[in-house]
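Working notes for the structure below.
Complex shown without one protein chain; remaining protein chains in place.
So that you can tell them apart, the chains are marked A, B and C in the order they are listed, and the count of residues begins at 1 in each.
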Amino acid sequence: MTATLTAIEAAPLPVPVRAPADYKTDVKPIWCPGCGDYSVLMSMAMALAELGRPPEEIVVVSGIGCSSRIPAYVNTYGFHGVHGRALPVATGIKLSRPELTVIAAGGDGDGYSIGGNHFLHSCRRNVDIAYLVMDNRVYGMTKGQPSPTTEPEWDSDLAPGGTGLRPFNPLAIALAAGANFIARAFSGDPAGTARIVAEAIRAPGFSFVEILSPCVTFRPDEREWRKLVRPAPVTETSDPGRAARRLMTDDGFNLGILYRGDRRAYQPRSAPVADAERALERAFEL
Amino acid sequence: MTATLTAIEAAPLPVPVRAPADYKTDVKPIWCPGCGDYSVLMSMAMALAELGRPPEEIVVVSGIGCSSRIPAYVNTYGFHGVHGRALPVATGIKLSRPELTVIAAGGDGDGYSIGGNHFLHSCRRNVDIAYLVMDNRVYGMTKGQPSPTTEPEWDSDLAPGGTGLRPFNPLAIALAAGANFIARAFSGDPAGTARIVAEAIRAPGFSFVEILSPCVTFRPDEREWRKLVRPAPVTETSDPGRAARRLMTDDGFNLGILYRGDRRAYQPRSAPVADAERALERAFEL
Amino acid sequence: MDSANRNPGPPAPDAAAADSTLSLAIVGSGGSGVMTTGAMLLDAAARAGRYGLLTRSVGPQIRGGEAVAMVRLGAAPLACNGDTCDILLALDWQNAERFAAELALGPHSLVIAEESAGDMPPALQAPGARIVKVPLQKTAKAIKGRPNMVALGLAAAMAGLPQAAVTGAVARVLGGKGAATLAASEAAVAAGYGEASRLGAPAATAHSDERPRWIITGNEAAGLGAVRAGVRFAAAYPITPATEIMEWLADALPKVGGALVQAEDELASINMTIGAAYGGTPSMTATSGPGLALMVESIGLAITSEIPLLVVDVMRSGPSTGIPTKSEQSDLNIAIHGVHGDAPHLVLAPLSVADCLFTTQWAAHLAERLQAPAIVLSDQYLGQTRMVIDRPAEGGPAARRVLASATDGSRYARYALTPSGVSPMSVPGMASRQYTADGLEHSQHGTPSSKAEDHLAQLEKRRNKLAGYDYGDAWAEIDGDGDLAVVTWGSTAGPVREAVARARRRGLSVRVIALRLLSPLSPSRLAAALDGARGVLVVEQNHSGQFHRLLRAHAALPADTVALHRPGPIPFRPGEIVSALERWM
Partner (left out) sequence: MDSANRNPGPPAPDAAAADSTLSLAIVGSGGSGVMTTGAMLLDAAARAGRYGLLTRSVGPQIRGGEAVAMVRLGAAPLACNGDTCDILLALDWQNAERFAAELALGPHSLVIAEESAGDMPPALQAPGARIVKVPLQKTAKAIKGRPNMVALGLAAAMAGLPQAAVTGAVARVLGGKGAATLAASEAAVAAGYGEASRLGAPAATAHSDERPRWIITGNEAAGLGAVRAGVRFAAAYPITPATEIMEWLADALPKVGGALVQAEDELASINMTIGAAYGGTPSMTATSGPGLALMVESIGLAITSEIPLLVVDVMRSGPSTGIPTKSEQSDLNIAIHGVHGDAPHLVLAPLSVADCLFTTQWAAHLAERLQAPAIVLSDQYLGQTRMVIDRPAEGGPAARRVLASATDGSRYARYALTPSGVSPMSVPGMASRQYTADGLEHSQHGTPSSKAEDHLAQLEKRRNKLAGYDYGDAWAEIDGDGDLAVVTWGSTAGPVREAVARARRRGLSVRVIALRLLSPLSPSRLAAALDGARGVLVVEQNHSGQFHRLLRAHAALPADTVALHRPGPIPFRPGEIVSALERWM
């Protein structure tokens, strides 16, 4: 599809062994000391090192938020777009350049609030993208408003006394919408997160990883998460009915791969025809 | 909340008995002869007559599409907004005028494609609105493109040979997102549809009714639906886990009320304080 | 001048020929086959060496309502509909009064109506118009044909087309339906010729002109222009009247190794387009006003992150949902000024149905060349009018990006401050050239910056790369050098050209300046084009005179400047513009 780029698709070279550090830039993160996103960054680098693809064949796409700053800190190609639109950008990249590894990343506000429609439709479309959501149950970047995953009673200036709304269940929605791989990780366990992220990238189709990643500044209570998380007590399933039941009753702290489907990744049919342009033009002749 | 309007909230009058015709205007629908939406209109009028509220206390809100033309044909207050945004408009009306009956209506493209995010968040927010989707698995108004519920192999100019995408499962998503009442109806059964619509309006919180409503022009094959639909073989449930399992495996043709939850409808706290404006201003004094 | 920026110079319509055109309308209710009849008539005319166009209008019903096919034929390429209808052919009168304003019957009009259809609706009647009744139904029944095919024969005969041309057109459309259908249709056409001879049809003339012709709509031409330039990815969300561009591309792109994907909404379609373009593939989307409104935030992202991108806006009557099926040039404001912040980008408008090909192709070229989004303002009239045109020249501008060269070890500065303002761009796959594209203000390396000097430097770069580029002579089509100037843009150039041809015959010395490039506007080129004009008429199809305001903001107009603007839904007619020119006669 990229006629201009054939030159760079040169013969394969022997794959050098790469370390996590090879996937990090030296741009200093703007994150607060102690923010969960530092660990997610580390996990991403570990996962990419494990997979070992050259950094230039990987693209990390994000929206806007503290978590969405991550592309600048990863030494791959990056795209820091507008709030809520990481997934369509990632979709456009992957559909036009299927040979690239495409990862979308961002926050719970970016992905579940303003970006909710793309989340739904990306699950359904099932393009081969890994989507990592750093869920801190708050809008960090804009200084502490409730997000869709915020607990109903959490007090804030924008929702004094709490929103009173039932939190959004991103995993159940991902399943209902058709995501092919659904997992939950915790930033406090970087090695476990790295394993899940690597697996999500490897899995075909749309892979969704919800990463619990505390916001120490606006949700200091989330430091307690480390006591609440646990490996999911049940094994991975590929039965959507069973997964649905589990996820509808899940308390939000079960870690691991919770669903793995077998849908084929979506890639639009492209069927080049010899001399196609001429044929297209001929249709306008009398 | 509407200080300007107190005059019209006069003393209650004895409720006259109303007929379906009292809820219809004499504007001629633009729909094609045979379109399923005619029956939906009839069912709405029947349901409203059954409930018997004065037409001026009801608002029907829609987006854009053939189905979204419905407000003009119903003799209530109406709002024909832009494509995909019926639900937020309905939400604004209901939250500021809780005493009104608010119904949102539209098509599968309007509600599940461009309006998907509002669908998600309306389910979650659980405002007391009934949402009726006339699903014809196609974009009728723009002359026949696939919608999220279209079958993967359905051929069209925009997706020659079919989209290849798994159809969207609106009921499963509504459940995962928190809708409090979930039902499926069929326009070919106007009395049954009227019953379900009346029940949806009565039920507190966000009530979602998926109405199979054939597009005879672009999906003539949908005339066959009348052979496929059946009353759901199972009884109404209020257990989300069980409902999730059922809906994930449902074939799309089970009619009836499929889930009824017990969440309280959302209404923001309003706590008027005497002389509040003065108090607010005093905070700026030294 | 870069050859890509050379004006393709579509022929101005032959002034003499413009007077010898025939405007013919066929009206009927749903299912009467009015549209097929119109399309066949146009096809037949092209076969007979004529030029022509077909516009359509329908009632509010989604399907099966009343419809009118308006065909205008002439010996030279046509630019627009005529002032009035010469011949109206009515298969029936059901709701036909709805089309009164569009049809514009006049005292010279001939109305030919099915005899069983009853009386002509009063709203349609024009004093002086002659009405004759014909037995289309009866004739058709007698030969087991369809009344609309009888009407086709009748219309073709009234237009002086040889019957063989009609046979050819019918064969092309109905060829697949079997010999019996074809034969019945031909018999009906012949019967129509018979009816016409009784009405005194002119002698048939096949023109000797053998120049190869195409029949194409503006929407098809726009799709083709994009493919010619090298666009290989499109993301689409359906909207009237832009859907046909995407439907054409859905078929075409896979054949040239590309792809089209249907998005969930316009927020997704523009961002998918941005993603694919970032990845190195020339990419586009098409939409209309409401969709463009949803895209402006992300167009701003493409501007700031310097991603090339093509957006075709096929305008319809606004604001809001407005009149989705009708034309208007009222999206100029949002196209130029609808992005928040200081956000320079390209805005272009095709000047005719045929020019939808060149302008879209050129826009794709400029977008890639200048790493900026380009918005093409087509409209419902251009997009959906079916036009007989001369076969376009081959080739034309290509979308080619200034790519970053191989690494020399230094840190890659994606947003380097170069003399032209265009910075060589890397795309994924290029080793050691990784960067993060960003909608935050940034330094030359792409890292976020809130420094005043970085902000200013990048704002200047983004402005200068567009303002300083040499757009050659393709920025406008300038015709003549009279001391009056008609300044216009986009589809209104059609009626302007025809009006000016008429005004010239009445002795007026008028030039036409039809702008193809609307942003950036070059005040110096505009000034040069206006040099010596003592009076200016600015013509456009919207209510508030958006283009006139834009010109005022950027150029010095003479005191004697008149703004002629009115909204849709009726297309501009040359006569309206001639009237406006009369003050200078």
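Everything that follows uses one rule, which is that a residue touches a chain if its C-beta (ideal position, glycine included) is under 8 Å from a C-beta of that chain, and two chains touch if they have at least 3 such contacts.
Note that the coordinates shown come from a computational prediction; the quantities given were computed from them, not determined experimentally.
Engineer: Counting the whole assembly, list the visible chains that the omitted chain makes contact with.
Structural biologist: A, B, C
Engineer: May I ask which residue of C:N81, C:N148, C:T240 or C:T304 touches the chain that does not appear here?
Structural biologist: Per the contact definition at the top, the residue touching the missing chain is C:T304.
Engineer: I'm checking contacts with the chain that's been left out. Which of C:V68, C:A126, C:A259 or C:A343 qualifies?
Structural biologist: Final answer for the missing-chain contact: C:A343.
Engineer: With the missing chain put back, one of B:A72, B:A232 or B:A265 would touch it. Which one?
Structural biologist: B:A72
Engineer: Could I get the residues of subunit A that touch the absent chain, sorted low to high?
Structural biologist: 30-33, 35, 64, 66, 82-84, 113-114, 116, 139-143, 145-146, 148, 157-160, 163, 217
Engineer: For subunit B, which residues lie in contact with the unshown chain of the complex?
Structural biologist: Residues 1-5, 8-9, 27, 54-59, 61, 71-72, 75-82, 84-85, 87-97, 99-100, 117-118, 120-121, 268-273, 276-277, 279-281, 284-286 of subunit B touch the chain absent from view.
Engineer: For the chain that got dropped from the picture, name the residues of subunit C it touches.
Structural biologist: Counting over the whole complex, subunit C touches the hidden chain at residues 60, 101, 289-290, 292-294, 296-297, 300-301, 303-305, 317-326, 328, 330-331, 333-334, 336-344, 438-441, 448, 450-452, 455-456, 459-460, 463, 542-544, 546, 549-550, 552-554, 566-570.
Here is the rule we use: only the chains that are shown with their structure count from here on.
Engineer: Roughly how far is subunit B from subunit C, centre to centre by C-alpha average, rounded to an integer in Å?
Structural biologist: 38
Engineer: Roughly how far is subunit A from subunit B, going centre to centre by Cα mean, in whole Å?
Structural biologist: Subunit A and subunit B have C-alpha centres separated by 32 Å.
Engineer: Pull out every residue in subunit B that's touching 2 or more other chains.
Structural biologist: 113-114, 116, 148 - these are the residues of subunit B that touch more than one other chain.
Engineer: Going by the touch rule set out above, which residues of subunit C reach two or more other chains?
Structural biologist: 260, 264-265
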